[in-house]
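Quick notes on the structure that follows.
Note that this complex is displayed minus one protein chain, with the remaining chains in position.
As written, the chains take the letters A and B, and residue 1 is the first residue of each chain.
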Amino acid sequence: MSTTDPTATTADPVLEVADLNVQFPTDDGLVQAVRGVNYTLRRGEVLGIVGESGSGKSVTSLAVMGLLPGTARISGSVRFQGRELLESDDKELSKVRGRGISMVFQDPMTSLNPVYTIGDQIAEAIMAHHDIRKDAARKQAVELLDLVRIPHPEQRANAYPHELSGGMRQRVVIAIAMANRPDVIIADEPTTALDVTVQAQILEALRTAQQETGAAMILITHDLGVIAGQADRVLVMYAGKVVEAGTADEVFYTPRMPYTLGLLGSLPRLDVKTDRLTPIAGSPPSVVNMPPGCPFSPRCPLAQDICETEEPALEPGPNPDHLGACHFSYRVEGHEPGDLFSEQADDATPLPAGTNEGEARR
Amino acid sequence: MPDHTKSDIDATAPEVPETKGTGEGTTVAGPSRTEREFTVAERSQAQLVIRRFLQHRLAVGSLIVLLAVVLLAFVGGALWKYNVADITPDESQPPSWEHPFGTDAVGHDSFAQVLRGTQISLGVAVLVALIATFVGTIWGAVAGFYRGWLDTVLMRIADLVLTLPLLAVAAVLGDVAGGSWWLIAFIIGGLYWAYVSRVARGVVLSLREKEFIEASKALGASDLRIIFKHLVPNALGSVIVNATILVAIAILIETALSYLGFGVRPPDTSLGLLVSDNQTAVSTRPWLFYFPGLFIIIIALTINFIGDGLRDAFDPQQKKVRA
């Protein structure tokens, strides 16, 4: 298969997303879920996308798969191996889905159809793209179950989803994702719904899937800890936009956007001695009828007048491949999270939980 | 610190339109800062429900139509120049200014009859909804709250009632009880409470797992207090929605029962009885047959739409799932 083509260089793009916009008309107004997202995924690499819920990271990947509901307004370009997907019809897209790009969803408890055995559901994925008989597909399904380390795969293939734990189900979903040796695997918060103890195993299974198939992977998460050690490059998303992009090392060690720095500050670290974590105060903005200016400015310790009127562009810094969207990115560099996000957040709301009561009480 | 916990409770309580529980909180609360929050939270909850209902155009339109029908039946019926029993010299007249819904072969004014029938049918339906909701809510709430063997026994009985052909049972009872409208209402309400009890039980089962119930228990509140201060106000949304829809069901049951001859009986009348009396007139004097039927449809249809609007207003989350 093309994925293992030795002549392919690492710089060879397999998926290019350009100026992607997604909007949903609702009763309350136009929801601008994704606003001008650009990225390129190279063959075999792992791209991490980080952001809070509502930042548009999941919508971006569903747009790539062509799985958004009919009400969504999508513009821009999604090119897979040079082919424009946004203009493809359902028949063409069906050939790409599962075989070219496959996907692992967030909640393994609801991702599998409760009325079919897991063996059948994996075999179905194989048979969707290959003209083989059912028993042959079932045999491959058992091999895949073995590959994602499900014990006694022969018996388990006959099990129904409700007979498996959440971690086991997510392995089944990963087996489905790798069944047709895709070029891209999109994992949308694959560990969020699971116990912390199984998260590492699932990441391990994803790694196996990626290496086994030679696919590139997009790892979407709100948890920087999941990205660290997995991703080659990282995109940070906020309010439907990419606000920082670079290699994992660059983003982790020399962030150029205050939001990224804040995310890092809310993460426990073993290598630096800190007394307490520094949360980001406030909650992400509503993406309905957004005001002008930088969407992070209400929560930003560096915010000046310009931030309220002018939304900063995603621009390269000293390193041309490391992009950041901040008027004052030069001031972010070289700071520790605690320097900027001091103990100002007295009631320490956990980061992603931006609820109404939280606002009302403040 | 206790104040903080209390405010958490009130903020997380779902769909509390206007409850005694929160109202009491305002008088107990110490610092003025928290007090203000209570009143703000409370008012916005009730306002939210009303605002969301008003956004539901179909439901608001239905409410206006239904109110018009109710006014027409009760106020118009009292003011109208003819009474139900009046026999006019006009026989078998089609609708005119003198007789908007025409007259029957004897000379009865059909408009007066339809208005009287609407009064009775609406009265029965509302009484049925009240009885069934009252009995069913208590029945289901007790079952869901105490669980265990009491739950099993209570719900078995409700299941049994649910599976019966209730209209047939009502006919048997209606034959014995005679034709007074409030007895008919008691019979129908006494059979249809089982539907409400299932809904109420489900709501209570899910509510009793909520933290504010646990908290209240931990503070040593009695069962009665928990039921009346916490469960009932929080289940109110579902109960109101179900009671509304029950009115629509009840009006269809009553008319069917009266049609069969075991509901409201002459000399009084109901919409179902009017249809029954005039079923042979459908081709010769169609106005006698169409108008009572039309009133049944208008009432049942508008109430269903209002119920739908109320459900969306009380529970916007559910709408999102359905949408």
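Operating definition for what follows: contacts are C-beta pairs under 8 Å (C-beta built on N, C-alpha and C of every residue); 3 or more make two chains touch, one makes a residue touch a chain.
Heads up, the rule we're going with is that contacts and distances are computed from a predicted model.
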Absent chain [UniProt protein name; select from "Cytochrome bc1 complex cytochrome b subunit", "NADH-quinone oxidoreductase subunit F", "Quinol oxidase subunit 4" or "Peptide/nickel transport system permease protein"]:
"Peptide/nickel transport system permease protein"
Based on the whole complex, identify which of A:H162, A:R207 or A:R331 touches the chain you can't see.
A:H162
Selected from A:A128, A:A228 or A:M290 as touching the chain missing from the view
A:A128
It is residues of subunit B that touch the chain not shown, namely 156, 160, 162-169, 171-172, 175-176, 248, 252, 255-256, 259-262, 272, 275-276, 279, 282-283, 289, 293, 296-297, 299-301, 304-305, 321-322
If the hidden chain were put back, which residues of subunit A would touch it?
65, 67, 90-91, 94-99, 102-103, 105, 107, 110-115, 124-125, 128-129, 160, 162, 173, 176, 179-180
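In this section, only the chains that are shown with their structure count from here on.
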Subunit A-subunit B separation of Cα centroids, rounded to whole Å
48
